[in-house]
Structure formats: C-alpha cells, structure tokens
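One structure coming up, written as structure tokens, with questions to follow.
A single protein chain has been removed from this complex, and every other one stays in its place.
Our next item is chain A:
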Amino acid sequence: MSLMHYLVLSGILFTIGAVTVLVRRNAILAFMGVELMLNSCNLALVAFSRVHGTLTGQVMAFYVMVVAAAEVVVGLAIIVSIYRARRTVSVDEPSLLRN
C-alpha cells in the first residue's frame, strides 16, 4: 500500500461527499456529505503525516475531529429548529429566500 492508494481513496471519499452535498436535497444528508469530506481530509492528513515522518498531520486530524463535533452541534440545532417550524428539512422546499 503506497501513499498513492491512500490519496486516491481520500480523493474518492471527498468527491462522494461533495456530490452528496450538491445533489441530495435533505439537509441532514447534505450535512453527512460534509462530514464525509472532512473525514477524507483526515485520511489524507494522516497518510501524508506517515510519509513525511512528522506528527503534525495526525495532530491536525484530531483538531478536525473536535471541530467537526462542534459543527454537528450547531448544524443539528439549526436543522431541528427548522424542522419544528416547517415539518420538513428539505432544502428544496419553496423557500422564502428565493425571490
């Protein structure tokens, strides 16, 4: 398993996540796509860290996990409050913001 394998896997995961965000209309699924993108970044960071023989990338991955957790808290709070107002979390519903 060379560095390239990890990078290609990370790129594939990143793309799947990005496509999920752009295509899926359910806010929760879009949000899961973002999480997938963040984790693909973690994979790339750890792989590079191993190749370069420094711990920096692995430390960064820990920070990313913490930040992702904080993001989940804020994101789900917003999504839940929208669900209670509109009984749906689709980002495609007729929106007040589209003129």
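Assume contacts are C-beta pairs under 8 Å (C-beta built on N, C-alpha and C of every residue); 3 or more make two chains touch, one makes a residue touch a chain; residues count from 1.
In this section, contacts and distances are computed from a predicted model.
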item	value
Candidate names "Sugar ABC transporter permease", "NADH-quinone oxidoreductase subunit N", "Acetolactate synthase small subunit" or "Cu-processing system ATP-binding protein"; UniProt protein name, chain not shown	"NADH-quinone oxidoreductase subunit N"
Interface with the undisplayed chain - residues on chain A	7, 10, 14, 17-18, 21, 27, 30-31, 34, 37-38, 40-41, 44-45, 48-49, 51-52, 54, 56-57, 59-60, 63-64, 67, 70-71, 74-75, 77-79, 81-82, 84-86, 91, 95-97, 99
